[in-house]
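Here is the structure we will look at.
Yeah, one chain of the complex is gone here, protein chain that is, but the others are all in their spots.
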Amino acid sequence: MFMLFLTACTSASDSTTQNSQPLVQSNYITNKGSDTIVNLALAWAERYQTVRPDVRISVTGGGSGTGLTALINGSVDIANASRQIKPEELDSAKKAGLNVQEFVIARDAIAVIVNPANPVNQLTLQQLSAIYRGEINNWSEVGGEDRPIVRLSRETNSGTHVFFLEAVVRMNDKKDKTIFTADSLLLPSSEGIISEVRENPNAIGYDGLGYVTSEVKMVAVSSLKSPDIYILPSAVTVADGSYLISRNLYMYTQNVPEGVIKAYLEWILSSEAQKIVVDLGFVPAIDQ
Amino acid sequence: MSTNSQNNPKGKIAEIMGFNLLRLVTLLTVLPILGLIVFIIIKGAPALSIEFLTTPPSNGMRDGGILPAIIGTLYLTLGTAIFSVPLGVAAGIYISEYAEDNRLTRLIRIAIINLAGIPSVVYGLFGLGLFVLFLKFGTSILSASLTLSIMTLPVIISTTEEALRSVPNSFRVVSTSLGASRWQTIWKIVLPQGLPGIITGIILGLERAAGETAPILFTGATFFLPQLPHSPLDATMALPYHIFVISTQIPGMPVKIQYGTVLVLLIFVLGMNLIATLIRSRARSKRQW
Partner (left out) sequence: MRQEKRKSDIIISSVIKVCGYSSILFVGLILIFLLREGLPALKDVAFSTLFSVRWYPIEGYFGILPLILGTLLVTISATLIALPFGIGTALYMSEVAPRWIKEVLKPVVEILAGIPSVVLGFIGILVLVPFFRKFLDLPTGLTAFTGAILLGLISIPTIVSVAEDALNNVPPAYRQAGLALGATRWQTIWGVTLPAAKTGVLTAVMLGIGRSLGETMAVMMVTGNAPVLPTQIYALFRPVRTMTATIASEMGEVATGSQHYQVLFLIGILLFVFSLVINIVASAVSTRQRKRSERVLS
């Protein structure tokens, strides 16, 4: 009996895969990927309802890799990524016959955050790297109280994690193969990091600027070149390039977008949509 | 009994202490449960309103209601029922009414027990492998429902079997001696008698399906959907996943909405539990043999 179900279902799915072109044009956009972008994508999807009430957009998080994998598998229309697509992902996309397109939809700073009760206000990039490598284990070593450092990190599938690994832990040294110390807590989400930092004076974490709330304290970070100048992340310092831990945020499509997807992506780069970017604490992709 | 105890005063003291220890342990088990429920009700009740139940989330989940998640969970529960109820009840009938005590039957039993023991996240992997990727259903209500169906199957099978077994054999003997075929006997006599037990089992199975997150994580759940799903091949929001999302993924999420959503899921799941309990106890009190 179940085999009957299966065969029935298989034929159903066959017909849907054949119909996948019309399905795309049927005003239904699936959007998945980076947790950093998910709130932005959510806000866009919501606002777009007022612009084009006939278009439905489903938004899912899960991580940049999640979205790109789903894009390549063909299960979503738009992948959100907080990092650029990797060569191996591009390869498998080509194997699947896709001509993946990249869109920079906003910029983001990674803020380093601590509990407001923590007296530490600034860290050099080296100190930050040493903390996450496991070489600095007590806040007193960086001018704080005698407390153990609890390192919080996003899960390895997030673009934020990968970016932080490369830009901070390895300080952009391509040859450096150091990784996070094993006792870094890998939290499944940005909010997990915020809430633990909010509660825990021992904790240090990093998160996209858009996630940072007033209940946690941002730490000013100095660059390798000018270790004496500590800079806090903000739209201004990201835009002028003085805050170093910043990056582009992307959306990817399977092919050159058409129809509703094209219209949606064009709207995203409009000033109305980019204003939402600012509202959510990100930095616009286009100069306004 | 009492005379024995009186002859043994030391033993009596030990008994009193022992019993009180058991009472204490039970209390320590039960109180947190009740406390938890009360806590969630108190914290969640202020969020409940018609609007909360009938509008989609807005302002990045921080406002509005949870309608799509409620509907999604209903769809998933219904979808699970469509697949698992006929299959599970039929399998239960087979084991209780047809199966002989042989090696094959023992194998079936082992299979059922194992299905029941497989971790829910492994069901998720399986659903991803078979339904989402191999059969290309995508992350959809269909994939998630099928995955949940197989997970609930063992509960439905074994409660059906048990319910049918409790029907006295004399019923069957009388029916067949009156010329009814085996299936007629099962359909007209055995099944109606066992029905309350079967329904209880179905509800308990679906209750579990409704509350599960791990199996739908990569088979059908989506973060946000501004409108309701249109077809079984759409992904859907679901209450348990929504709780996971709003308690771990959204910055600055109002606690009120979090507790409200938890309360709605709890009412949904425990309501099913309550119905199952009522059906069972009513059937027990009505039973004549």
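Going in written order, the chains are labelled A and B, and every chain counts its residues from 1.
Just so we're on the same page, a contact is a pair of C-beta atoms (placed from the backbone, for glycine too) under 8 Å apart; a residue touches a chain by one contact, two chains touch by 3 or more.
Not measured: the values here are computed from a predicted model.
K.L.:
Who touches the missing chain here, A:Leu98, A:Ile179, A:Leu232 or A:Leu269?
P.N.:
Considering all chains, including the one not shown, the answer is A:Ile179.
K.L.:
Which of these, B:Ala81, B:Ile112 or B:Ile257, touches the one chain of the complex that we don't see?
P.N.:
B:Ile112
K.L.:
Consider the whole complex, including the chain that is not shown, and state which of B:Leu217, B:Ile257 or B:Ala283 touches that chain.
P.N.:
B:Leu217
K.L.:
Among B:Asn59, B:Ser181 or B:Ser231, which residue is in contact with the omitted chain in the full complex?
P.N.:
B:Ser181
K.L.:
Residues of chain A in contact with the chain that isn't shown?
P.N.:
Here the touching residues of chain A are 1-2, 62-66, 69, 72-73, 88-89, 92, 147-148, 150, 155-157, 161-162, 177, 179-180, 182-188, 195-196, 199-200, 202-203.
K.L.:
When the complex is taken as a whole, what residues of chain B touch the one chain not shown?
P.N.:
Touch set of chain B with respect to the missing chain: 1, 4-5, 7-8, 11-12, 14-15, 18-19, 21-23, 25-26, 28-30, 32-34, 36-37, 39-40, 86-87, 90-91, 93-95, 98-99, 104, 107-126, 128-130, 133-134, 150, 153-155, 157-159, 161-162, 181-184, 201, 204-205, 207-208, 210-214, 217-218, 240-241, 243-244, 247-248, 255, 258, 262, 265-266, 269-270, 272-273, 277.
As a working rule, only the chains that are shown with their structure count from here on.
K.L.:
Which integer distance in Å separates the CA centroid of chain A from that of chain B?
P.N.:
Averaging C-alpha atoms per chain gives centres 36 Å apart.
K.L.:
Can you tell me which positions in chain B touch chain A when the two form their complex?
P.N.:
Within the complex, chain B touches chain A at residues 58-61, 83, 86-87, 90, 132-133, 135-139, 142, 146, 221-227, 230, 233-235, 245, 247-253.
K.L.:
Where on chain A is chain B touching in the complex?
P.N.:
Touch residues, chain A against chain B: 1-2, 5-6, 9-10, 13-14, 16-17, 28, 30, 32, 35, 38-39, 42-43, 45-46, 49, 56-62, 70, 73, 75, 187-192, 194, 210-213.
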